[in-house]
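Take a look at chain A:
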Amino acid sequence: MTALLLLLLTPLLGGLTLALLRPLNLAGWLNLAVSLLTLGAAVWLAWLVATVGVIAGPYFRVDAFNVYLVVLTAFVGVTTSIFSRPYMRHVCASGKISARSMRVYHSMYQAFMLTMLLALTTDNLGVLWVAVEGATLATVLLVSLYRTPEAVEAAWKYFILCGVGIALALFGTVLTYFAAQHVMADPAAGLTWSALYERAHELNPTVMRIAFVFLLVGYGTKVGLVPMHQWLPDAHSEGPTPMSAVLSGLLLNVALYAVVRVKMLVDGSLATTATPHLAGALLMGFGLVSFVVAGLFLHRQRDIKRMFSYSSIEHMGLMTFAFGLGGPLATFGALLHMLVHSLTKSAIFVTVGHATHLAGTQAIDQIRGLIRTQPAIGWSLLLGVVAIAGFPPFGVFTSEFLLLTATMQSQPWFAVVLLTGLAVAFAGLFRHLHPMVYGPAPEGQQPVQANLLPVFIHLGLVLWLGLSIPDFLAVWLDRATQLITGMHLL
Partner candidate 1 sequence: MTLTVLTLLQQFVLLLAALVLFLSFVLLAQPRLIAAIHLFAWQGALIAAVTLTVALAGHAHHLYFSALLTLVLKALLIPWMLHRLVRRLGLERHTEALRWPALAMMAGVALVIFSYWLVVPMVEQGLAFTRNIVAVSLAVVLIGLLMMVLRQQAVAQVLGFMSMENGLFLAAVSATAGMPLVVELGVAFDVLVAMVLFGVFFFQIRESIDSLDVDRLNRLTETVDNEDLIQ
Partner candidate 2 sequence: MIIVTWLIAFIQALLIAALAPLLIGWVRKVKAWLQNRRGPSLLQPYADLRKLLVKEIRVPHTASPLFRASPYIVFVAIWLAAATIPLVALDLPTSRIADIIVLVGLLALARFFLALAGMDAGTAFGGMGASREMLISALAEPAMLVAVFTLAMTAHSTSLVSVIDHHLTDGFLLRPSYLFALGALLLVALAECGRIPVDNPATHLELTMIHEAMLLEYAGRHLALMEWAAWIKLLLYGVIIANLFFPWGVAQDFSPLALGLGLAAVLFKLMILGAVLAVSETALAKMRLFRVPAFLNLALLLALLGLLSHVILEVGA
């Protein structure tokens, strides 16, 4: 419990302090320090969970499923803050934003971390909703940080779409609560996920169906499922790059996590009805559509950050599909994919940040010859994209391997769709990537002072995961799989 409190209080206090802290260079370091502390707490928590199993309390429940996401969140938070310190200083020095905005940035960064961790660790659907909505509010200001017309527009769209979506999710939550009223002895516990999960089979299926639709559309908006995804590329492309990294790396995961939690309830409730796999089917449908559509979007990109945000949509679609598919193999693969995707994607965004800094623009057709000008950046980008495209020995390949084989075994036709989608997405990525990294560099393009440590850490981890999955992680994922599907894989 102490670990949990530490985990949540650290970003809270850190955020408040950062909101008041004046000296800028100190703020960057403090941000890093707070993130590190959070990571420490997260690791401690993970260790506790690994030893004692589930940590439950009023409003809180930490099990294998969310603890590894907690660690992942804290970890990406650290690496991104390593990157963001010099990067944001450069941005500030270039006069794009004021010192005040810097304070907003840092405090909101921590606030975002707080909401993420809260959403992950809470056991209460209501609090979950509050946290996710809070994440929206925390990030929306960051999206409009640069105050350019595009930034404001992106922020507005982000705000409106996610606000509406999240409101729908709240309605779903209310309906769930409504269904719980009639089965729960204590109405107050009607939003406690674990309590609901135990008695899921008694929940009124009709209500739960409707509730699930609302929750799916609501949280799905935040996952970035087509056709509620439109906010995602805008927000990613216009916000500061570290923000894009954590948005892609963390926020989407958390939203998907929420969807999965809800799906577990609905599955329990619908188990006895005529359509036991309704939730799974809906997830598969959304997943496939998002996957294919996003892959097609990749072909018509002009902005490098938009491109990679579409690739995030594509991968979220893949995971959603896998969770919908169910079964231990697919679920294991999906969990692993969550992990490697957020690691890889945040690494890519960090690299992209340097690349845009190098080229002075985000326009793809003006970023040229990166390998010539600065091999480190060029190769990092190349390898990152190679990893995200699912090439071994990187971890994304492992998860996609599991997903594809699982699909081939249960739904062969979807496997064909997946194959096509992967090919299309691959072509879309590389047709734009090639001219950026290869070829001659434009006149007078100078190397920039880049800090690629986070990239190396992330890619190194992904590589490690691709070569061999360490036992403790395997046990985690397996326990999570067991929680979700009720079956062990190992």
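The candidates were selected such that all candidates are chains of the complex that A comes from, given by their letters.
Side notes on the structure shown:
To be clear about the criterion, a contact is a pair of C-beta atoms (placed from the backbone, for glycine too) under 8 Å apart; a residue touches a chain by one contact, two chains touch by 3 or more; residues count from 1.
All values derive from a computational prediction rather than experimental measurement.
Candidates 1 or 2 all come from the same complex, and the one touching chain A there is 1.
Of all the residues in chain A, the ones that touch candidate 1 in their complex are 59, 124, 126-127, 129-130, 133-134, 137, 140-141, 144, 147-150, 152-157, 159-160, 163-164, 167-168, 170-171, 174-175, 177-178, 181-182, 187-188, 190-191, 204, 206-207, 210, 233-234, 237-238, 297, 299-302, 427, 431.
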